[in-house]
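A single protein chain has been omitted from the complex, and every remaining protein chain is retained in its original position.
Take a look at chain A:
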Amino acid sequence: RSLLGDLTNAFSGLMSSSNGSILSQQQQQQQRTFIQMGTTLKVVDNSGGKEVMCIQSLRGKKGARLGDIVIGSVKEAAHKVDVKKGKDAIQKGKVKKGNVVYGVVVRAAMQKGRVDGSQVRFDDNAIVILGIKEKKKDENGKEKKKKYAGGFHQPLGTRVFGPVPHEMRLKKQLKILSLAQHLV
């Protein structure tokens, strides 16, 4: 596992984004790369989770980009108390700390090319949680979730915060698009 981690790091160093690291007077420009094992992502829905650490990207050898699905471990979740007091929140957070979840990347700091030739990039890495991975041997996490409407994994929460890119349409995450406040 660690070997693979090192390899992916090397790859990402070689094939990093065009935001090269130049040493300006005080700041060093950050190299924005893929979302890989160990990347912490912000959760932008009201499923209960706050922060998720990526443990596997389901697409791409180098890591996930904008619109890809990742498997993550919930590092930080909303307190039971907070969630109960919230207006449109559920009684208990659906997601608890330590849960292994599927999520789709809705905002990535690494730029993504669009069909018209433009590049888009966001301020942070953010995901919307799709489903919880079951630990049981009989029921695979994916199979259970296919019962949701819409075919693909559908979001667990009922609200999505922040801007959401059009790439969701290509990835069939239409519910997220409909819940979004701003479309980019």
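Keep this in mind: a residue touches a chain if its C-beta (ideal position, glycine included) is under 8 Å from a C-beta of that chain, and two chains touch if they have at least 3 such contacts; residues count from 1.
Just so it is clear, contacts and distances are computed from a predicted model.
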Chain not displayed: protein name in its UniProt record ("Exosome complex component RRP46", "TRASH domain-containing protein", "Septin" or "Cryptochrome-1"): "TRASH domain-containing protein"
Among A:Lys97, A:Arg121, A:Arg159 or A:Lys172, the residue in touch with the chain that has been omitted: A:Arg121
Touching residues (missing chain, whole complex) on chain A: 18, 22, 24, 27, 29, 107, 111, 116-124, 162-163, 165, 181-182, 184
